[in-house]
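Part of the complex only, each chain left as placed.
A and B label the chains in the order they appear, each numbered from 1.
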Amino acid sequence: MKHQSLNETWSRGEGAINGWCSIPSTITMEIMSQNKFDSITIDLQHGLIDYQTALNMLQVMSSTNITPIARVPWNEPGIIMKLLDAGCLGIVCPMINNKEDATKFVRATKYVPEGFRSTGPTRALMVHGGNYHDEANKNIISLAMVETEEALDNIDEIASTKSLTGIYIGPSDLSVSMGLNPGLDRTETKIVQAIDKIKMACKKHDIKVGIHCLSSSYLKEKISDGFDLVSFASDFRFFSEIVSKKIQEVRD
Amino acid sequence: MKHQSLNETWSRGEGAINGWCSIPSTITMEIMSQNKFDSITIDLQHGLIDYQTALNMLQVMSSTNITPIARVPWNEPGIIMKLLDAGCLGIVCPMINNKEDATKFVRATKYVPEGFRSTGPTRALMVHGGNYHDEANKNIISLAMVETEEALDNIDEIASTKSLTGIYIGPSDLSVSMGLNPGLDRTETKIVQAIDKIKMACKKHDIKVGIHCLSSSYLKEKISDGFDLVSFASDFRFFSEIVSKKIQEVRD
């Protein structure tokens, strides 16, 4: 398989910066991919993107060595495998609440004997090289989202899931789950402690830990804190922010 | 959240007229939405519409105050949440056969603590206003389809499902389930009695009751009968009917 930015960054022991696409457009994706992201995640859960559009966006990413990842709408093998066959090298799966969820997820991303992924990597084989089958199990990244109190309670078990690449923290759902408002870059003590607990569990089990961030400052802080992957808001938020800012600059 | 036609109609104690879209087209949707429907349902089950097209159709509906609803293909959290994030304010879920089905469905439409909907209402937040999270649980409409004999047997339990907005009767599947031919606007005694039984259970549990209708006369009758929501055939049926009628007028 070809060289990928995310693996390189991780092999240097650095935290990776992950772009986030919610807009169903090959053009906004192409603009994103002109920038120095280590990976970009196409969000098929909260993003406004479905498989056929995601496929086109993946094709655009192939002109870079940014690692293509997708977040699936739910822990369902059909869409997980379909996105891998389309060329994704990583899957983020929402709402993993226990080890059973995590195992089901990870096994959907791996060929026999580590999982039950069906073989037939149509586009993946074409763009990632002839040794795709042999290297896929080792290279495909699986990130289980921990974003509920239940998952927090089960964090040690989840983090010990065989072959799981890492845990990806969804701070907004985690906050809602704890009775707080949704939102990113949390400073409430109980959220901070929860995030820390998750990170510790990942470190203990020697797996990656990632988190969704909004501001540049929070994102940099999380890299300093030792997070392996930090996602940066989203194309949707970036665009909303700048249009709003620009119009404010001229409307007073 | 902005004012919505369906809620207004219901707050006046009237039966609401629900348009039904099976054609994957923003243009037929735009024509539909020029008319006085209280709500329009985009049918992702039997309709010829998938998520990406539904998203575009939802965008077109935003130029009106008609309440946007979607029917999902199946009781699966991924697509339910994805359509809510896209801006739907109601979900119709097919083939709810017992309380367990109903609970799983309703909980997918509600944030914690009433359910397990994941937060990240990308487009919904943009078009429905900044207080979306706070008002979503109260405002999102969940309609469980009762359309089998099994569901009929469990009607009281289904109708008592916590937070369920109402029950939506699928007369065609209900008839097939009872050994009859498919079709709408049924007059057979056992279907009429089944529909009545469902309506009574809804009234008893103080939830809404809706039904799919074909003809104008049957639809009006159902409004008189106290139904809270009556769906009117579909764009597909309307268009098929008029093209056929027009060509007959000139071909003799």
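Note that contacts are C-beta pairs under 8 Å (C-beta built on N, C-alpha and C of every residue); 3 or more make two chains touch, one makes a residue touch a chain.
The model shown is predicted, which means the values in this text are computed figures rather than measured ones.
Visitor: Wait, 2 copies are placed, so what's the full copy count for the complex?
Guide: Counting every copy in the complex, the total comes to 6.
One rule holds for everything that comes next: only the chains that are shown with their structure count from here on.
Visitor: Taking only the C-alpha atoms, how many degrees of rotation bring subunit A onto subunit B, rounded to the nearest 5?
Guide: C-alpha superposition angle, subunit A on subunit B: 120 degrees.
Visitor: Could you put a whole-Å number on the gap between the CA centroids of subunit A and subunit B?
Guide: 34
Visitor: Within their complex, state which residues of subunit B touch subunit A.
Guide: 50-52, 55, 76-79, 81-82, 85-86, 111-113, 116, 118-123, 126, 133
Visitor: In their shared complex, at which residues does subunit A touch subunit B?
Guide: Interface residues on subunit A, with respect to subunit B: 22, 24, 44-50, 52-53, 72-74, 76, 79, 94-95, 147-148, 170, 172-173, 176-177, 179, 181-182, 236, 240.
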